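Excluded from the complex is one protein chain; the other protein chains are retained at their positions.
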Amino acid sequence: MIELTAAVLVLVPLVGGGLAWVLPADGSRRVAAVAMTVTAVVGLGLSGVCFGLGAIRAFGGLLVLDALGAYVLALTVVVAALAMAASPRYLRHELESGALRALDEARYYALLLWFLAGLVAIPLLDNLGLLWVAIEATTVVSALLVGITRTPQAIEAAWKYLILGTIGLGFALLGTLLAYASSVPALGETSEALAWTRLVAVAPMLDPNMLRLAFLFALVGYGTKMGLVPFHTWLPDAHSQAPSPISALLSGVTLNAALYALVRFHLVAIGGLGEGYSSTLLIGFGLLTIAVALPFMVAQGDLKRLLAYSSVEHMGILALAIGFGGPLALLGGTLHMGLHSLAKSSLFLSAGELVQQYGTPRLARLRGALGAAPIAGGAFGTGIVLLAGLPPSGIFVTEFAIVLGGIQRGHVLAAAVAALLLSLAFAALAFHGARLIFGQPQSTTPQGGRGRWLAIRLAVPLAVVALLGLWTPDPIAAALDAVRAILGGTHG
Amino acid sequence: MSGAAALVDLALAVLQLGLFLAVAPLLAGTMKRTKARFQGRRGPTLVQPYRDLAKWWSKRPLASSTTGPVARHAPAVVFGAFVVAALLVPFAAGRPPLAGWGDLFVVIGLLATARFVLALAALDAGSAFGGMGSSRDVAISALAEPGLVLALAGAALAAGSSDLGTISLFGLREGVGLLGPSHLLAAVAFGIIVVAETGHHPVDNPDTHLELTMIHEGMLLEASGRSLALLVFASELKLVLLAALFAAAFLPFGAATELAPLPLLLGLGIGLVKVFLIGQGLALLDATVAKARILALPDLLGLASLLALTGLGARLLLVP
Amino acid sequence: MIPAPEEIVLAGPAGWLWLAAAGTLILAAIAPLASRRLASIGALLSTGAGLSILGFGIVVLIGGGTYTAEWGQVLGLAPIALHYDGLSAVFLVALGLTSAAASLTVVGRPVRSRVEASAYPLFLASMLLVLGARDAFSFLLAWELMALLSALLVVGLRPTRSVVSAGYLYLAMTHVATAALLVAFALLATGSGGALDFVAWRGAAPSLSPMVHDAVFVLAFLGFGTKAGTLPLHAWLPRAHPVAPSHVSALMSGVMIKTGIYGLVRILVDVLGGGPDWWGVAILVAGAFSAVLGVLYALMQHDLKRLLAFHSIENIGIILLGLGAAIILAAHDQDALAAMALTAALFHSINHAVFKSLLFLGAGAVLAATGLRDLNRLGGLARAMPVTALAFGIGAAAISGLPPFNGFASEWLVFQGLLGAAGSTPVPPLERMGAGLAIGALALTSALAVACFVKATGVTFLGLPRSSAAADAHDVGRPARLALTLLAAACVALGLGAGPAVAALTRVAATLIPPGSAAVTATVSAAPAAGPAATYAALAIGLLLVPAVAFAVFALRRAGSARRVDTWTCGIAPQPAFQYNATSFAKPIRLFFGRLLLPEREIHIEYHPGTPFPLAMRYRSEVTLILEDRVFRPAHALSVRFAELVRRVQSGSLQLYLAYTVGAVLVLLWWAR
Partner (left out) sequence: MSLDLATAAHLLDACASGIVVVGVLIAGTRSIGRAVLLLAVQSIFLALAAAIVGASTGTGHLIVGAVLTLATKGIAVPLILGRILRGSPVRFERRPYLGRRSSLIVAILIVFVTTAAIDGAALGRSLDAPRALPAALAEVLTGLLIAMTRRKGLSIVIGLLVFENGLALTAFSLTYGMPLVIELGIAFDLLVAIVVVWVYARRMLATFGSLSTDELRSLRG
């Protein structure tokens, strides 16, 4: 039964993608919708079961879904559903404006589904090697999506994404190799030796030097995918040039996936080497990432790049939270991961609306969105405020928890610096946001999109973010705590 | 407090107020006379100020058509504030008639109230001179205030309380020992402030009506009849008040320490002499010193604040 | 959407009052969203809420006792956790009075936008929560909510460019400041084993190292000082307050910036129980500079609301002088004096709330009647709007610290506190001298305040109207007039009733700084009290002034009605242009303090062609805001340029990016070897 569901979860989008590729445009759209719905339902169901009854294992332990995986999976399908829901409207505009060719629509959906397949596979696999394979696969597929509009910039972005991503992930592979090498003596030359469940179990017996290098390279590799400075260089290009729904997916899901992989290594590392090593690295890179992202946000000229750099910043926050460790920071980090996904994807979608309407992503030309596009503009403004962690936003709570947790764990300076940088990042975001929302739009800008559906799509995730800032229902609280316990590793 | 004491207080209050009111024009007269003498004139008789007041009092007032309630009632408020202030300053005795009603800050506050209302009233007529007067008056007193407060604060610190009665009783107890460097510095500072507050050379010219130079007079320009009478009377009263304040804080010698008739009479006499001398000093200034440019005033009044501060410093930093 | 109450200990009449306030505010927030017609009802509801807050505050203040409640949970934290005590009550009174009056002024006015109309009661609610929050989380939540809502109210939905930038500056600064608070709170929390409760902190504070104490002080001063608008953290205040709707300005200046003071007292005095005297000195210095520069800059303004905004900085400075003196004295165990100085700070907080909101509402009335904020185009309004004029005059007298109004009473106490600090021998000489200097600064400040409000009141309400808009102005509606009267009455009441008020506040101060058995050296009382201690018998002096003035008034009346003639203007028919206006009135002071204000002026003269006779003349004079113009702007420009520089790193070269990765890998390997 579980086997079946798990198989369905991965196979439906896979096969659906195949269908979508061959079918004509509207057919592919329907297929995509159906496949997406199924995947979403199954995915949520599966994670629900996992949260309810504890970890799920299938295919002789090849698939394992624990609370952390379930959480990532749930986020993945939700954000993917949002992106999918936004796609038809987006594509229609692009097709009308001639940026896309008729043929591209089917391909878009096919690639989107394959991308999805890779993404949902990631949290299921109990094998660092296959994990790597899945992530590399998503990279390659999403590279095709990034460049689907054949503009020079899009091609440039996709090319850099492909090369830098592949080389970066090469390092991750090296890390995986070393982890394998470190565990072979303990577990023998079987795929067992790469199952993180086993690795965590036998962590103390692993060869420490190997493990050290392993985590180091995993950090470089998955750090590249997750956008840690200085490996982030591809991220603003890809996230800004991709079609907005894809940007939402990249920022809302892929980054989490990479983080997820890194966390698995981190857990093995703290099992084998104790706190100090990997945590220090994570804190260091987290701070560096936030600090470097800041100036790029301050002096940014492109709306989607602004959001991309804010994603970089938030990945830094997450790295920081996990590096801090300790119940409070980890709980904060857990919730932060989810809320960032929701807020950021909604922001990318509303930003996409605005970019299409104004016909440019240049901030200098985006003015008076509230007047010109009440729905998208309002959603964008609200999103910025929530993302910046002003109450009632869950992100206020999470950032509070992370800084507090950090200081309680003795990382006073790091936490203090982080708090300062975060507030400055807000200043940067608010600066651009205010000028975008208010002010006078050029008379030439056409009226923005209306429609209840659009409003709902954009508003619901924001509403969730806001609500969780005041009140987390007990089931959610329990789920978060379960995830927190796993992140806590040996000292949950 | 007991009924008897209250009665004594009341008597003292009436006595002091009456005396101040009676003496104020006379003091002005003597000063005018002295000044005239120095200028080689005979000058008006000593009772001339009384005559002026009486004349204005009986005149039917003129009022600018633009003025309203503010200008109409301002003189009353100014006068009332000075009257109350007059009762808070020790004169004949080492304690003010209304002991325990208010301290030096209250006195300063009442002076400020008077200034506020008068300056407002000067703006009511909408003439350039009124504006000029009030603008300059408030500016100058802004410069004077720190010196005034700091000088008195020095005395208060010495006595351990800002209550004027306590201050002058302390002075009486200390005797000559009071005259330390800090005390003298504060006294000089206060002297300069008195000059500024009462509008004498080199700060202001009390009897000019030359538009561009007048300050205090500018504010009275639109007043007439009883209003003018009250305002002039008030400013004369102010001089007595400040002189008495100076005496109480810096040379309280001779004031009565207990409320017996003889010492009180003695203190009364000595007090009058002090006030008279201070008045003569001011007249001397008017006669001998030239009026300074208004832009030179910050230096003068800044000097006062500086002296007061030095006094404070000498008290707090040097004395162990 | 807040879940059902878990714990409500808001019992008794106070509890009901609180619930009434909260409920009314929520209704008031919903009403405008429901329908445009309900918007004005929302204002009425807010007024009611304000009154019940006032009632609640008074009950807590007089009755003592504490009230707690708790709602909701996020990550095991309670978003709303309340605990009202005497200190909260002090500011609750200010909040209640101000919000009641402010809301009253907008009753019956057309609403600018329904979003703002519903944000306004929420803003009140957020302040109600800030004053009651009992742990770090709920405090910061309410704190940020307050900032966000006030910023929204400042900016509105259809703002001009300058308004946007003002609102932005405000929001950004307060957010950065909150980061400082977050760190400070986190430090305190670690001291008490992760507990976020203020009470727990109070218990654990002694165990914290002095270094942590100092760190918390610095951070708290940055955080709360920014909200309070003390120098040098004030940059946002004079820009945000004037552009807000007047009733919002009244609340921001009257109450919101006081929450900064509340926070300082709560953390520094209540939780940490005071500290080394350099804290006090630092606060004293900040206070002195805020007071003097605040009033000086105020004098230089000719925009009425901007002028009032600068006065908020001045009064915050005065409050800080009291607080600083209190901390210095407490540091040397002069607890009786310290309690008195603290009382002074608290009392001035309330008083400033009253008269500053009165003045802002008065300015709002002028704005509504004439559409003008520029003093140089106003004048003579007293005739058209007597009630407003009288109320504004009373407020002006109060803020200038003139007896018998409330401003004088609290400034008198501040003077006494400073005098105590300068006079008590256990305090080291240098600190005493510092207090002495502060006395001078305060004296200068109050004198300049007199000058400033003679100017503001006189130029606005007296003389001849300087523009047609001012000439045909009409007084504002009855609700607004009522609100102004209410606040003016409060100024008088708190002035004459200073005795009981101070007694109540002294009780509060005593809970924070237990005054040993030492004799008090100064008291504000109703009836005279002879003795060596300095006294201000507020009621007695006030009552004595009445006959003194009344007699003179009577005498004047007897003279019969005055003959009306034109003002003498050297034989020409008087014209508005002859009058001194805001700019010329302030000129002497502008010149006296030129070294500090660095004024620059430009004069344009057009001549009759070919003659030396001027045809038209224009005169403009601006002063330099040293901190803003000489420090902040350059710093900001520099940081942006730095950011531009950093952005070069992302040069677009794939090879370079690879080099970054490889370089990082090598560094990491070297680090991990």
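Should a chain be cited, it is by its letter among A, B and C, assigned in written order, with residues numbered from 1 in that chain.
What we mean here is this: contacts are C-beta pairs under 8 Å (C-beta built on N, C-alpha and C of every residue); 3 or more make two chains touch, one makes a residue touch a chain.
Predicted model only: the values in this text are computed from it and were never measured.
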>> As a test of the contact rule: which chains in view would the missing one touch?
In response: A, C
>> With the missing chain put back, one of A:E156, A:E275 or A:D481 would touch it. Which one?
In response: A:E156
>> Tell me which of A:G276, A:G301 or A:G410 is the one touching the absent chain.
In response: A:G301
>> Just to verify: which one of A:Q241, A:S393 or A:S423 makes contact with the chain not shown?
In response: A:Q241
> If the hidden chain were put back, which of A:I167, A:A186 or A:L288 would touch it?
Replying inline: A:I167
>> Across the whole complex, list the residues on subunit C that are touched by the chain not included here.
In response: 647-648, 650-655, 658-659, 662
>> Need a quick check: the contact residues on subunit A for the chain that isn't drawn.
In response: 127, 129-130, 132-133, 136-137, 140, 143-144, 147, 150, 152-153, 155-160, 162-163, 166-167, 170, 173-174, 176-178, 180-181, 184, 189-191, 193-194, 236-237, 240-241, 296, 299-301, 305
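Note that only the chains that are shown with their structure count from here on.
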> What is the chain whose Cα centre is as far as it gets from that of subunit A?
Replying inline: B
> So, what's the distance in Å between the C-alpha centres of subunit C and subunit A?
Replying inline: 44
> By residue number and range, which residues of subunit A touch two or more other chains?
Replying inline: none
> Along subunit C, where are the residues that touch subunit A in the complex?
Replying inline: 1-3, 72-77, 79, 136-137, 140-141, 144-145, 147-148, 155, 157-159, 161, 164, 167-168, 171-172, 175-176, 178-180, 182-183, 185-187, 189-190, 194, 639-640, 642-644, 646-647, 649-650, 654, 657-658, 660-661, 663-665, 668-669, 672
> Can you name the residues of subunit A that touch subunit C in the complex?
Replying inline: 159-160, 163-164, 167-168, 171, 212-213, 216-217, 219-220, 224, 230-231, 233-234, 236, 281, 292, 294-296, 298-299, 328, 331-332, 335, 370-371, 385, 388, 390-392, 394, 396-398, 400-401, 403-404, 406-408, 412, 415-416, 419-420, 422-424, 426-427, 430-431, 434-435, 438-439, 467-472, 477, 480
>> With touch defined as at the start, can you tell me which subunit C residues reach subunit B in the complex?
In response: 379-380, 382-383, 393, 397, 400-403, 408, 412, 415-416, 419, 422-423, 429-430, 432-433, 436-437, 439-444, 446-448, 450-451, 453-455, 457-459, 462-464, 521-522, 528-537, 540-541, 544-545, 548-553, 555-556, 558-560, 562-569, 574, 576, 578-580, 584-589, 591-592
